[in-house]
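Right, I'll just put the structure down here and ask away after.
With one protein chain held back, the other chains of the complex are shown just where they sit.
Moving on to chain A:
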Amino acid sequence: MQINEILTLERTLFGVPGGSKKRVLEYFSKFIAQQIPQLDAEEVFSRLIAREKLGSTGIGQGVALPHCRISHCDQAVGTFIRLRDKIDFDAIDGQPVDLIFLLLVPEEANEAHLQTLALLAERFSDEELRKELRKTDQPEQLHQLITAPIPS
């Protein structure tokens, strides 16, 4: 699964006010329920919170990849958010987070979804990419940077 299959331009956001982990996940839940009406904001929020309790998805270097299974979701849905201010995300390296890629997957998530997560983690481990993502204020460019095919 390529990243351009799950991330649309409408779901590439920047300058989102941070505040706290809770507030950002809450903001996202409301946002995604507006975008995709069959999703329930409360379910998204409580599932994301439950997943975070099992282990933070803050993978270090200011990046987090919150994700969860969700009912009434027939394919993986990605959303990218760049926060205006960094927030504490209980990340592995203890550093605050500003680059967040959220992934909702169907209830019957499979190996392909696992690989998407691994792919995202790898993508965001690129220091150059993170630098670019923090500089750009053009949604198109942000979208392009994240979804560009990985040079092999």
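The definition used in the following text is that a residue touches a chain if its C-beta (ideal position, glycine included) is under 8 Å from a C-beta of that chain, and two chains touch if they have at least 3 such contacts; residues count from 1.
Throughout what follows, contacts and distances are computed from a predicted model.
Its UniProt record calls the unshown chain "Trk system potassium uptake protein TrkA", which is the correct pick from "Trk system potassium uptake protein TrkA", "ABC transporter permease", "NADH-quinone oxidoreductase subunit H" or "dihydrouracil dehydrogenase (NAD(+))".
Contact with the chain that does not appear here is found for just one residue of A:T8, A:S56 or A:Q95, A:S56. In the full complex, the hidden chain is touched by chain A at residues 19-23, 26, 45-46, 49, 51, 53-57, 59, 65, 67-69, 88, 90, 105, 109, 113-114, 117-118, 121.
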